[in-house]
Structure formats: C-alpha cells, structure tokens
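Before I ask anything, let me first share the structure, which is written out below as structure tokens.
Excluded from the complex is one protein chain; the other protein chains are retained at their positions.
Labels for the chains are A, B and C, by order of writing; each one numbers its residues from 1.
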Amino acid sequence: MKPDVLKKQAWKSQGPPSDKTRKLTFIQAVNEAIRQAMREDPTVIVMGEDIAGAPGREEQGFIDAWGGPTRLTKGLIQEFGPERIRDTPISEAGFVGAGVGAAATGLRPLVDLMYAGFFGVCADQITNNAAKMHYMFGGKVNVPLTIMTNIGAGANSAAQHSETIYSVFAHYPGLKCVVPSDPYTAKGLFISAIRDNDPVIIFNHKLLMGMRAGPEVPEEPYEVPIGKANVVQEGADVTLTGVGYTTQICIEAAAELSQQGYSAEVVDLLTVSPMDEETVLESVKKTRRIVIVDEDYPRCSFASDVSALVAEQAFDYLDAPPCRVTPPHTLVPYSLALEPLFIPTVERVVAAATEVLQ
Amino acid sequence: MKPDVLKKQAWKSQGPPSDKTRKLTFIQAVNEAIRQAMREDPTVIVMGEDIAGAPGREEQGFIDAWGGPTRLTKGLIQEFGPERIRDTPISEAGFVGAGVGAAATGLRPLVDLMYAGFFGVCADQITNNAAKMHYMFGGKVNVPLTIMTNIGAGANSAAQHSETIYSVFAHYPGLKCVVPSDPYTAKGLFISAIRDNDPVIIFNHKLLMGMRAGPEVPEEPYEVPIGKANVVQEGADVTLTGVGYTTQICIEAAAELSQQGYSAEVVDLLTVSPMDEETVLESVKKTRRIVIVDEDYPRCSFASDVSALVAEQAFDYLDAPPCRVTPPHTLVPYSLALEPLFIPTVERVVAAATEVLQ
Amino acid sequence: MANTSATLDKKTLLWMYETMVVIRKFEESSKREADAGKLRGMHSSIGQEAVPTGISAHLRDDDYALGTHRSHHHCIAKGVDLNEMMAELLGKATGTNKGKGGTMHIADINKGMLGANGVVGSNIPVAVGAALSAKVKGNDSVSVVYFGDGAANQGSLHEAMNLASIWKLPVIFVCENNRYAESTPFEYSVAGESVAKRAEGYAMPGVEADGQSVLEMWEVGKEAIRRARAGEGPTLIEAMTYRYHGHFGADDPLNYRTQEEEDYYEARDCVEQLKNHILDTGKATEEELASLDEKAGVSVSAATKFADESPFPLPEELTTDVYVNV
Partner (left out) sequence: MANTSATLDKKTLLWMYETMVVIRKFEESSKREADAGKLRGMHSSIGQEAVPTGISAHLRDDDYALGTHRSHHHCIAKGVDLNEMMAELLGKATGTNKGKGGTMHIADINKGMLGANGVVGSNIPVAVGAALSAKVKGNDSVSVVYFGDGAANQGSLHEAMNLASIWKLPVIFVCENNRYAESTPFEYSVAGESVAKRAEGYAMPGVEADGQSVLEMWEVGKEAIRRARAGEGPTLIEAMTYRYHGHFGADDPLNYRTQEEEDYYEARDCVEQLKNHILDTGKATEEELASLDEKAGVSVSAATKFADESPFPLPEELTTDVYVNV
C-alpha cells in the first residue's frame, strides 16, 4: 500500500482554500461538511438512530428533536427533509446493510453507528458486504458508503460505550478508516469520505466534540485527503504519532518536551487505513526515534502496525526501539478513579519520549 | 501480559503423558478431546449448526447425519444425547449469546461457529458480552465459553469463507485465542480451552483437518497450556514463527533452509492471545533474526504484534529487521489461479529467511 | 385480564408497594448524585417501577433477570443490595461490580441479577442461555429478560424467541414499551405497532399488559412464570409503560412528546394506583404506607451515604478481572 504521488504532496502546505475561515467546533464543522456534501450531490442521504429525532411527528409540531446523538446532524432535516435525513429503528444490521445496498445502487449513504462498539450487531454488513463486494464482484460494483461512529473513553460510559476499535476495521481489506483530530480535519475528512467511492468509516472521538482549537475552518467545501498523514509540527529529536484525540495529547506533550529542550515532531496519522507509511518513515528517518500514541487496545492494533513498519523499514535509522503508549490490554473501566488510567496521557507520552531520548 | 512461572516451563519437555499414543487425524484428535471433556464434566454441552444433524428425526431412524460441518462432533450425540449435543437453527447471535448465558450460569458450552467470518453476525455476543462480562461485573461472573471455528484459504471458498481473522478477536481484552497446528496440539488445546474459566476461541485451519502428522496423540486427556508457544525445532541462525497451518509451512521451510546450510528455529505460537512473549523473545535473542509467518490479513494483525514486540524488546539483539510473510492487504480470491498467491508458501518463507540471513 | 387483585395477600401488596417506592426514591437520589457530577450516563427508570416489580413478585434468587441500559428498577426488584448499587453508580470499590461496570452494567449473580447491558438487544440471547442452563441442569429456574420497545427491532430478539420456542426454554421476554427509543416514537419504529403480536410467528403466547398497573403485571407474570417453570416454554409480555424523565439526564422529552401525553401517564402513576388500590380495598392504612415510604427513604439515604463514603477502587484494579486465569 504505497501512497501515490498525489498523496505525497503535503495537503496542509497548499494552505486553506479560502480566507473565510472561522473558529468552529468539531460538531459545527462536521455539520457543515454534511450539509455541503448533501447540497452538492442529491444522492447523499443520512441514516441513523435519532439523527433528526421525533420522526413522523412533524404534524404535531415536532421535528429534529435530537439532530443526532451528538448533534452532528442538527438542522439538516429542515433543509433536506425526511426522505434524505432518515431516522431509523434500532436495527443496525438492518440499516447498515441497507446502506450497503443503497450505496451499491447509486446513492451515497452516510450512516451513523452511534458507538463503535455497536459494530458488534452489524459487523457482518461491514466486514462481509461493504468491505468485500467490490472485490468479490470483480470491481464491477462500487460501495460508496460512509459510516460515522463515536469512539473513546473519558465519559464514564464503561466498557461497551468507550471503545476505540478502528484497528478491527483496518484489519479488513476493502475498508478505509479515518480519524479526525480537530474541526478542520473533521470537515475535510467528512467531505472526502462522502465523495469517496469506497466504504469509509469515520471515527469521531467523544472528547473532541466541543473542541474549537486547531486550524480555522474554511467556509467552502474542501477535502482532507484519505490516506495521508499530516506533520502538524516539525521537530528533530523524536517523532510522536497521534490519531484523533491522541494527536492533541502529542501536541501537548511536544510543548512540554520543548520546555525540556527537546524538539518533537508531531505526526497526525489521520487515516488508519490505508496507512500513510511514507510520512511516518520520512519523519522517523529524520528524528531516529518514535513514540506511537494510541487509545485503541494494544493487541493486533494500529499502534503495532506503526511500530512494525518503522522496525522493518527504518531499522537502520533507529537510535532507539520504537515505543508505544497505549492503554494496557484491559477493558475500559467505569469508575472515575480508574478510567483516566486507561487513556494515554501527556505525562505518559513525555515519559516515553524522555526514555527513548536517553 | 507476562507469562507466569508455570508457562515458562516448556510443556513439550514433559513428554507425552502416556505410552498409548496413536496417529490420529486432526479431526479424530478433536473429536476425542470433546468426548473426554464431556465425560469428565457433565456441564459441558456442545451447540452449533448440524453438529449432529437431522435433529428431531431419531424416530424416523435419522441421527447424527452430519456430525458437524467438518465432522468434529461425529458420534457424540449417540453417547451424550440431544440435550448436550444440541443442533441449532442458523441464528449465531442467538446461540452464541445463549452460550454466553449458559456459561455465566454454570455450564461449559462449546459452541461451533462454522467459519470465522460468520463472526460478523454474532460479534456483539463475543466482543460485548463474552469478552466483557467478567471485567464489567467486577470479576464476579465467569464465562467459561469455548468457541470453535474454521479458518483459512485453500478450498476455493472465496472471500467470505476463507478468513483467518484471529487478530480481530485477539484485539479484545477478555478473549483468549488458540490455534492448533497438528492433531497433538488440537487435542490438548481443546481440553485446555473447555476446562478454562475464560472465553476461549479455537481456530481450526481447514487444511489441517485430514492431517495425521506431528507428535502421536496420547489416549488420555491432556492439556496443551493456553498462553504458551512451543519451540518445535531448535535452531541457531533465524527464528521462524508460525501459527496453525503456517507452522507446518515453517517446518518445511526450515528443512529447505537446512539444505542450504542454515539452522532455523521454528516456534509454533499456538496461542494468539495472551501471547507468549517470552518464548519469542528468547528465541530471537538467540538467533538474532526473525521471519513471522501468518495467513491472517496483515494490517493490525498478530504478525504486526510479533514484529513490534521483537523490535521493541529485542532491539539490541537483532541483526536484521523483523520480517513478516503474510498475504498482501487483499481479500481471498476465488479463482484457482489466484488463491494460492494469497497464502504464505514455503518458497516465500525461504526467500524471506534468506534475505534476513544476508 | 381478570383482575385478581382481590386474591392478592397483604404481604405481597405491601412488598410491591415498598419495592416501587424504593425504586422511585433510589432514582431520585441517583439523579441528585448525577446532577452533582458524581456519575454520568444515567437512564432513569421513574415511571416504569411496576413492570419488574409485578414480575419479580414471582421470582426466586435462583431465577435469573437480565436488563438494559435502564435497569436500576430491574435490579432493585430482583433484590440487589441498595448500598452496593449506589456505590456502583459512584464507581466505588464496594459496588456490586467493584466500580468497574457502573449504571449500565449492574450485576449480582447471588440475587440472580445476571446483569444490565448497555447494548440494546444484546442481553436477550444471553437470557436464553441462562434458561438453557436450567433445562440442562434439570431444575425449574426461569430467566426473565427486560428490553425496550426500541430493542424490539433488534434481530437478537427474533433469534432468541425462535430458539426459546423450539427448545421450550423457561424464558420470559418482557418488553417495556415506554413508547420511545430515545426520541423515536414507538409508532414510527415498530411495524404493526405491536410487539406482543410478533410472538405468534414464533408459536409462543404474546401478551399485552398495562405496565402502569402492578396488579396486572403481577397477573401476567404469574402465568408466564408458571408456564416457564412447568416446562411449557417461553412467553412474550409487552408491558405498556412510560418513562417520566428524558432518555438520559440532559434530554428534554418535550422536544418530541406533548405535555398532555406526559400528564396522561402521570395521572395513571403506578405507585399512586397501587396506593389507591390498597387503601380502597382496605388492605392497609395510610399510616402503614407512610411508614413504608419513610423506610424506603431511610434505606436510600443510607445507601447514598454508604456510597459517598466508600473508597474508590485501587489503581491496580484497572487491569484485574480481564481474565479469570492468566
């Protein structure tokens, strides 16, 4: 999976496509992305539980009661109506499967899977149909399906509602997986994903939802390319890689490290599959050290992939073994006293970096 | 996940527990394991589609029509009856879930999931209930559930019926995953799994089913410990790790390498989760080179884990970067002309070993 | 539905009254704790007290109950200790689950509470397994699984009903139809607008019951559990009920339902109804009931105090209980 020439160009260096930029929250940025994608293409529809809310009660004066479990789709039903903003029963296998079928027959469905852990009830549709149809059918059918889902611990929701399991999806050839790290990348990745002709899953971390930081968000639609990592911050001594929320952890850790006199390069991986191997390898060949920060479970994970990639393809450049900062091989605990110990923290990243820098 | 003292003892060195050993096929060995486990413990039951066959037709003279899709359970219903050998409808979420509930309330169910890819329709029961109940319930409920399932390409069954996706299961804390490589390990791992108090998934490779090779199989019940790899063959120049079917590939590759004058150590990993890190590290610290052979998809995989482990914890011992021999990031093709290109072969392993040996 | 309340003895009536009052007070207290920031993600069961209470009146400790994300009432009705429950909500080491599960996962195997479950529909097959255990072991325990009207559209229900029916397992499927799944009205999401009616396709009785009447719940529960214990197979009960609060703390239900509708259901409040029935039939006096109210208040306060004062789990608990044996 070599990134092609196009992907080699750092997309950030092209600059924002407009001067009309605003500080939006992550939610606002996503909402705008979906709205614009729906305006530009009438085949885009959205499905999910409570993505509008109070379905069927327009006559009683109720509409858009929820606007999505995390309000990502708020206000869309007023513009696009219930045919395109479609509330579903709690039948994920049913409506994700319907998303696959709709995608294979000319629509571009965006389907909301409330939490990534609910993958369990619709895994067949994602892994056996969405991921495989294009290949099994000899390339003759496309499945331009986008799934958006919530990930992450930090809200005391316990083991079933706090998973960050993009590694599972990335395991399957045929799926693309992207993880926005701020409002800017969220808008761009949503637009790229919806326009993409392959099934793409977008993983939104709970803790980023209210976030307003990062680059300002241009008004018009723009793409953040799928398959391309972003060097958020250049550095010379050590590479810190983050995904989604952990990119923010890495940025903070880099600031602390700089106070200790170390120059850390922060790579925001952004796409879990296909992985941008080149950007990671280039960075680590320069810094000769890497700390991989990820909130997903450690076994058979994206973090393992990055570590293995660097070990295998930049072996001679490394001054220290690759180092992963992930949760331990455990589930997400409920207690306020335990949950913070699960999530990678700035302190743990700084400590790991300091160690590889010895 | 450090292997404890017990696991450190190489179980093979204890020798077979009996002189009464036979050349059994993989199927026979598994069948015997299940039979013995059921004899020794009346709470062991088996559930699955067609595990006996012709259910409800005893009166018409039909019984045990199939004995399991791969005949692993043939003849058991005659001894244990339909209460304990329970044919199911095609409702994997239903009967795997029932397995979880039965396990949590005092039975030791062995549930057959015909192919690992059917995980899709019952993933919720495995990942959200089986894997999590013990933890979420504060350690107060055990789930001694065993799932057996088929993996592997090589039978022209195309993308949905040929997957080797143990990496997905190993990703989830709370699950144990074992992969027998021959009749001897099959019998021992089945007995260990059924007796184990955690949920264990046993992955049986299609191509091993008729196999009669490997150590002879003792008559009485014995355990192959979960969490322990086995050094099948000692060597000095390079470590080859295999899992299940690829262990056989490694053994053959080692023979070829020896003809070329290289001494390869073959490690049969046997347990995918929890991984026996120690045995791998010991071996690689000795040979200073490793080729990791695995048929699962390469991304976020067990092979990545082994590579990352070695890179991170044996960095200073390595004379060459770790090397993985896996399928490319693609699905399993149907055509007789393509499928053999998917599976790791002896030639590819020998080539990889030769390269790291340069 | 024949009203057999006349046949109900005082003890049962008062147990049901007290149980419902305890549930309500527990939920009021847990809401206060949530509002104070001590827990998050709580789904209040206020309004639905009668459903598990009427059913649980027939259950023993060696019967199983399985719940949902909204399960405090199921747990209390099944006899789970209030102190341990409240401690669990606050993530304390003394909680039912040692603080690891929280509000959506309360379990107490000794009381037969096999766990609440945060994945909608997920527990339904698990309940079939508990019933299978009873059958294989040859005892007469039964398994009750609660789920919402929203959960009725999960495939797991249908697989489970089919399995339980062909194997004649002692399962009671109890749908708490509170008319909403989050903001999604029942009449939108459930084709045919009846969960009970679906039972017929699986050759099992499907009974619709007034979930605001604990007497009616007691009645339908009695027959379903009798059937199950007698080896006659499963029953599906659709209990028509209502949640008074939003789906979770921050949800304002008036965004999707009317004040009139809320008033209608509150006017038929299950606790009030039972109170009136007891007083009308002279089974107990105002004072007796008031003393039960007070007793309930005392136990809930004590539970809250116990929870507040309990220690948090130690850091090493993060990685214990992942496996029984490593």
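One rule holds in what follows: a residue touches a chain if its C-beta (ideal position, glycine included) is under 8 Å from a C-beta of that chain, and two chains touch if they have at least 3 such contacts.
As the structure is a prediction and not an experimental result, all values here were calculated from the model.
Only one of the listed residues, A:F62, A:F95 or A:Y166, touches the absent chain: A:F95.
Contact with the omitted chain, checked across A:I63, A:M114, A:M136 or A:I201, is made by A:M136. Contact with the chain not shown here comes from a single listed residue; of C:M161, C:A224 or C:A307, that residue is C:M161.
When the omitted chain is restored, the residue from B:G99, B:G242, B:P274 or B:P333 that touches it is B:P333. Only one residue in the set A:A104, A:V293 or A:A353 touches the chain that does not appear here, and it is A:A104.
The chain not displayed touches subunit C at residues 153-159, 161-162, 165-166, 188-194, 197-204. Not every partner is drawn; the one left out touches subunit A at residues 1, 4, 43, 45, 83-84, 86, 88-89, 91, 93-107, 109, 124-125, 128-129, 133-142, 173-174, 176, 196-198, 227, 274.
By the touch rule set out above, subunit B reaches the unshown chain at residues 49-50, 53-57, 60, 62, 65-66, 69, 87-91, 93-94, 117-118, 120-121, 155-161, 328-331, 333-338, 341-342.
The definition used in the following text is that only the chains that are shown with their structure count from here on.
Look at the CA centroids: the one farthest from the centroid of subunit C belongs to B.
Between subunit B and subunit C the centroid-to-centroid distance comes to 40 Å (mean Cα coordinates, whole Å).
Between the CA-based centres of subunit A and subunit B the separation comes to 32 Å, rounded to the whole angstrom.
Shared interface positions of subunit B, defined as residues touching 2 or more other chains, are 1, 93, 124-125, 128, 135-136, 173-174, 274. Within subunit C, residues 97, 99-101, 105, 117, 119, 122, 155-156, 322 each touch two or more of the remaining chains.
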